[in-house]
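Report on one structure; see the data block that follows.
The complex appears here minus one protein chain, its other protein chains still in place.
Chain lettering (A and B) follows the sequence in which the chains are written, and residue indices restart at 1 in each chain.
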Amino acid sequence: MSELVVTDLVAGYGDARVLHGLSFIVAPGEICAILGPNGAGKTTLLRALSGMVRGRGSVRLGGTELTGRSPDAIARRGVAHVPEGRGTFMPLTVEENLRLGAYVRRRRTGVDADLDRIYTYFPALKSRLRQTAGSLSGGEQRMLAIGRALMLRPRLLLLDEPSLGLAPLITRELFRIVRAINEQERTTVVVVEQNAHLALGIAQQAHVLETGRIVLSGTAEQIRADEQVAQSYLGYRV
Amino acid sequence: MSESAEATGSPVTKESGGRAARRWRVPVHWRPLVIAALLVLACSAPFQLVPFRVFQFTMVLIYAVALLGLNLLVGHAGQISLGHGAFFAVGAYSAAIMLHAWDAPYPATLPVAAAVAFTLGLALGVPAVRLRGLYLALVTMAIAIFLGPLLKRFESVTGGPMGLTLAKPEPPAWTGLAEDQWLYFLTLAVAVVAFLVTGSLLRSRVGRALHAIRDDQAAAEVMGVRLSFYKTLSFAWSAMLAGIAGCLYTWVIGYVSPDSFGVTLSITLLAGLVVGGLGSFWGPLLGGLFVMFVPSISQSVNDAAPGVVFGLLIIAVMYVAPTGLAGLAGRAAYSIKKTLRKE
Partner (left out) sequence: MAGFLQQVVEGLGAGAIYASLALALVLIYQFTGIVNFAQGELAMFSTYLAWQFTAAGLPFWLALVITLVVSFAGGMLIERVIIRPVEGAPELTVVIVTVGLFIFVNAAAGWIWSFLIKDFPNPFPEGALTAGGVSVGYSTLGILGVVGVVMGLLYLLFQHTKIGLGMRAVASNPGSARLVGIRVGWTLALGWGLAATVGAVSGVLVAPLLFLDPNLMGGVLIYAFAAATLGGFDSPVGAVVGGLIVGVAETLAGAYVGFIGSDLKIGVPLVIILVVLLLRPRGLFGRAVVERV
């Protein structure tokens, strides 16, 4: 359980600035949804949080400053980032992928127990332990990526578009699992999602991003209730 | 990943490449003046220098012609060749065999050497352009390594390991020139023509197509650049220039042997070009100076010194100045001008 405090976060690629000073707080054990149209900077925000993109400003997790550190150093401090798309190690087996999730854990104890825990979340993975990750379906790969992230025993879990390219049924299942993980492990979660309805269904609070700025913040209920917001930013009618 | 997508791109990162190109544009207005001054200097030099120096500058010009070809391929089209010494050797041997076996008049050897090298470049270029950069480097290096044993094998034609010794072109009496001066002017004339023709080729749509291929192959293809045509053409043209340089080499040295054209020559050529400046106008000339004088100066320290100097310089150049000496000069000129303007 760690509190995430983001202050004046500025980030971008080369000369192109994408994030123009974001500030928000995610309470320990909460799920925070980041919503907004394409190109708003949602993915860049997660990348800045995990160190894949260099940011300025301050990102503190449970009091530890993360900005300026490399992605692997940030991972060692308990941040697990499930990137958009596959992000798995294709030629490696499912089990190897999962064990890599626990790479930074010093002690080997508990790794096997954690594997079993992942299988209870994602039973589909258990039957495919010896298969290569590349042979899995898109949905299974997404599950594998999340399972691998959990093997880190993260203090902060970053999920980028978990629903992208998945069938609605699978997506709903995935979000149910994310919710269950959050409740059982008390992991703080930041989820970026196009499908605002789904994301708001599991989040406690949400921020709406537009062109690199937070244009609206509130509890999930508040955001959902705001019909105008729903239409202009989220692109659907409530 | 975006990083790897650029992997086949230009030797300089796009960003810095663009910047370097903009900086380089400033002295371009001066280029005709500089060229004229250099030509005057080049024409008067052989009357001021001792024959050995004249010979050395002849060699500089020969290397410059070869590097001009290599620059077209590596600097402008972004393809790596570690085997240009092979085309150099083909040109040299074509001329030598014509002179030795058929007693051909030496002016006839130049077009033949050029044609043979061009044809060979074309023949190798067809499969070669299908290869990704890395593999092209590999194949060309293998060709350079293979050539030596091949030359030694066909002893009856090539003279085998002993090579062929030939008479050098005699200066016509009306010129009143000594042999070294005559060879120098012949080489200078060929070099000037080679620079002019290749320069205008690069300014034409061919040059633009090559740059497009170098900077982003996929985008170039989308824009309608016929990749394989231009890549094959640049390969063949660059082989031809190396062949021409080889022919000049045969005239000037009067001796060819397989060991003169080992893989070391190929690597030295690449090294000279990198240090001189990839993709730059003056790069081949500066590289030629480099290939000629660095070994002869540093050899006095140790036999291995040229290699040590070359190796370190190549790496250093790739770090700090991917556009080589020419780029550095261009940048210096730019910043001097900028400072002057400020005052």
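Just so we're on the same page, a residue touches a chain if its C-beta (ideal position, glycine included) is under 8 Å from a C-beta of that chain, and two chains touch if they have at least 3 such contacts.
Because the structure is predicted, anything quoted here is derived from the model rather than measured.
Of the candidate positions A:G14, A:G63 or A:P91, contact with the hidden chain is made by A:P91. Looking at A:D72, A:D112 or A:E183, the residue that reaches the missing chain in the full complex is A:D72. Only one of the listed residues, A:H81, A:R128 or A:H207, touches the absent chain: A:H81. Residue-level contact of chain A with the missing chain is found at 50, 52, 70-72, 75-76, 80-81, 83, 87-92, 96, 99-101, 103-104, 148, 152. Residues 1, 3-13, 74, 78, 80, 82, 127, 130-135, 137-139, 141-143, 145-146, 149-150, 152-153, 217-218, 263, 267, 270-271, 274, 302-308, 310-315, 318-319, 322 of chain B touch the missing chain (whole complex, contact as defined above).
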